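Here the structure is laid out as structure tokens; the discussion comes afterwards.
Complex shown without one protein chain; remaining protein chains in place.
Note that the chains are named A, B, C, D and E in the order they appear, and that numbering of residues resets to 1 at the start of each chain.
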């Protein structure tokens, strides 16, 4: 795992959960607030995990008791912005901002694009970028104490790293999303569960991570051909018509159905034993 | 109704519910598991019902106490697959699989494409293909004992007959769908109601079918021009932008608003009597 | 405000809520049923509010205790239809109907297109066009006594002013929408809250309007650059893929991030005082 | 025709061409360069023509020998821009620019949205906005002396009134469009004919207008139900998949095929006489 | 070939061209004008050819010297329409028309959907439906004497069997398509070649069919995996963004690249001999 040594992150392969990787944001002294190197590293980590055959499911969590992440490190960001701000032409500034936002978005999209399912364990402050980030994962679990918030309007901007595009499709309700995004009001675990933003609520950070690892381990015990196909087809279908989704599925499965995993799974089912599947 | 004689299905036109057809999957000795002739027949039945003027709403249910359907008859499918499997070129196998999946999908899509609304009454095991099938209907009701499951990953494949494209749009929540599709865990009636997969839960199979017939009869009592337009425009809108949906609606209604059903409905409203509508 | 004098509407700028406009449908003697001049005026009002720098958030409500609106004034509509109906060629009638529906839709779409967020306060009868109208707003609040209904099939037509395109995306669930749209059955505040059609329920009309004004005032206190960008990007994202949404966001924010509102907001945050933002 | 009195335009209904309207840009002393009131008037004229039953086809041309139009009146535009430019916040300026561009685009789109086909007769300088404008028409004819040019990059901006979206779909070739749009180089009638930007070339302005009127008259002699349906379906199909185009066509024609124009046309065909069609 | 016995068509497998099927419209005494059974049979034939392993490329032509087809048999169509026309409600008539058009479209779309490339050899009158039909093929060749025409507006209707959706994408130019579709003017082989509607022009019907067979034979000599993948990906790409096209291609080829045809083709290339490919 030496190859997963990235500043501000720990990446572990817990021995008790085969094929599971555990990624943790690790800047607890600043409540896991993100600076540029962190989202770049996050992008790199998930790009690597995407094709690492040792991994079939991933858990993402935040170190420290207080926060999953408070979001962007606004102080660092505004300093960076100010110091680099030598351009005066608004059109040229716009190009610089657009490139910056695009690069930033792409690092977070790496989580969605990752071929392996990602379960996020949220706790404490999970604000701003924390929402962007968790909407790019596949399943969200949280601790009772979690404080969520689409906080961007409170600092004068529209959320631009994915929340406004993904959150409505995660919860499927535009009215609630508009309210929390336009007011920046915080909400808790119970409300997050009720609107379907999280799948389940646990007592505290530790219990949430344990549950996330267990869920990831369950997913990792299934055929990786089946699991990764399921993630890909669900992501494709979100952005296409049903007819297009069906067509894509039939082409995808034209190769996937040739897998030996199917007979392995069927046979194990008959023999009441756990199947093993070839690396992927 | 001699013309609706298809193996493994019964199709009835209950006399107490005018304009309602009741389709029942009828292979209870195998828990209504599907073999190829069954989905072919299902396609044929719904294609016929779509233009049958005796029908304005349809109920779909499963015979036998134990299951709506356990899904694909895996035993039959794997035998079929093995016996026919003389191709060795993976690209040629892929063509065969793609054609097979496409044909299969098309039979299930017949339920969605059917011009008349379809209410499904679910009970007992409603697994795998049972989910694909019910996402293609318009309204889902279920009995308390129903056991749902997107079981495909447990047999080594990504669900390919419609669940992954339609289920997220039925319930409007990607987080929950990803969890149940990636883990294949079963869920019950209460959870199905909570996430909006079913509209209501009833005591048992019989009560569910009674409720479904009543709901279908209510729909069948309305103007068929209005009802069928509503189904079509909702289906179109699911796969298009709001602006496209509005444009399509205005063109659709440019003919539909010329119907005599409107004055018939208005007049009946004033006269407090039940309107009758010309055949469609 | 003399410039907001439109028949059947009152438009007020409540002094206690800076930057908030309050639009009220005002034909209580006919339960706020809509005649042609009303939707035309509604379109005009929201087109004006969209660029009026005095306004940063809008509340929409209905005058009178009994109804937000019972929808289209069917009596007036059918008289109009009959008197003008000198065409006999169905294709020419279709053109007339299509133009009519398109113009009507466009007036209601003005609410969605309005650059400022719109909070609707619903009460009493909120039927037919009342649903079309409220799905075009951003946040829906309602009184306990509200009676909702997609009533169009009961008068022989498919809803064509927006409900069938927008309602499923508001609540994110096709099963429930199909049931209420195909049966025209009414539903109350509790059900509306449960399915996510409204964000909150209040004791009566007055309390709902007070809450709506308070919510609008909260939104109006934020940076208008941030708020209006958030509304626009959410609306865009509803109709596009996530990838398209991200791209549009990055271009939008390439200008918006140059706003002085960001430093104003950050500074106010540090100084624990309320920021002020330049007109927009 | 008093109702078509708009500054900088003449609108005529030539008596020798039944059902044809002739719109002429009329500011020859400034080479028909556009100021704001002109595009606003152009929008109003085409919105009116769209539903005027006296009109079934439209010719658009420019007065004076030298130019169809040299495009935007840059002098007026830059003065307007400067005088109104009191905003200093780049985000607020961006809002003002976006509203301005959107309004401007909408006036030009009125030509495309107009239900009646529009034939443009081009001559002399046809630069900048002249290209935007002519891509919104249905058929382009030009005089031998026409000088075309997508000139916007020469004044430091990307063409934003429609050329970049419509021109590639008019000529169907991205390589040529990119060259002329990125270099702003002018091109003549012959090249315009070769790449398919114009349908035919005539000796001079007069001959081009005569040909355009003749073509418009031919179109105006056909069933307006058929002609307007053809324009609408072609415009819809440009922006949708073939499958979507077929679906829209079948719905459109479900009303249009009920027209009496079909039997009128068939009968006239058999009797070798000119059919007449009811007003539309 | 007994299984390809369909009224009004001949289907041959010319011995001198391996893997080529030759379909001929065969109602020369009525200039190959289409009656309902003919388009139904055309749909059936191409659906069968699509999966017939004896076929890798198809030629479509018309019997008789005078016409490929004059299009719909208007006399038969209007009689059919009149006799069946017992409905008086315009909305119900609209449903009947829509179902009819949809069914008709689907038979012609069978040519496009057919997995094997189709080369059409056009000659003589090729009007109306003849254009719809040939836009659904892959490559168009024609004889010098061919008379083309989108004739529908001349009989009072907008072309609804595919021309308006497919023709612009075949030739890539909306200006020319609008002119010929709005005026119904005929055009000849030379113009068809110039605008790219046909790929080549030959001296007469016979020479065109010979050339079409030769072209089909050339295509049929290539790897069917490669050829059928190429047709499918090109059809998919026409209706999707480039990014979507690339994604679909990578999934399609993930199976297709596993074919033994690649090594067969490479080896034959090295050994300068004709490769043979397994059935598909």
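Keep in mind that, in the parts below, a residue touches a chain if its C-beta (ideal position, glycine included) is under 8 Å from a C-beta of that chain, and two chains touch if they have at least 3 such contacts.
All values reported here derive from a predicted model rather than from experimental measurement.
Judged over the whole assembly, touch between the missing chain and the shown ones holds for A, B, C, D, E.
Within the full complex, the residue among D:48, D:169 or D:214 touching the omitted chain is D:169. Contact with the chain not shown here comes from a single listed residue; of D:7, D:65 or D:179, that residue is D:179. Against the chain not displayed here, chain E makes contact via residues 117, 138-140, 169-173, 196-199, 215, 218-219, 222-223, 225-227, 229-234, 237-238, 241-243, 245-247, 249-259, 261-266, 269, 277. The missing chain lies against chain C, touching residues 236, 247-248, 251-252, 254-255, 258. Remark: the residues of chain D touching the chain excluded from display are 74, 78, 90, 93-95, 97-98, 101-102, 105, 109, 112, 152-160, 162, 164-166, 168-169, 171-179, 181-185, 195, 238-240.
In this section, only the chains that are shown with their structure count from here on.
The set of chains in contact with chain A as well as chain E comprises B, C, D.
The chains that touch chain A as well as chain D are B, C, E.
Of the two chain pairs examined here, B-D and B-C, the one linked by more C-beta pairs in contact is B-C. Chain C and chain E have CA centres that are 48 Å apart. The distance from the centre of chain C to the centre of chain D, each centre being the mean of the chain's C-alpha atoms, comes to 34 Å. Listed for chain C are residues 90, 93-95, 169, 171-173, 225, 238, 243, 255-259, 261, each touching two or more other chains.
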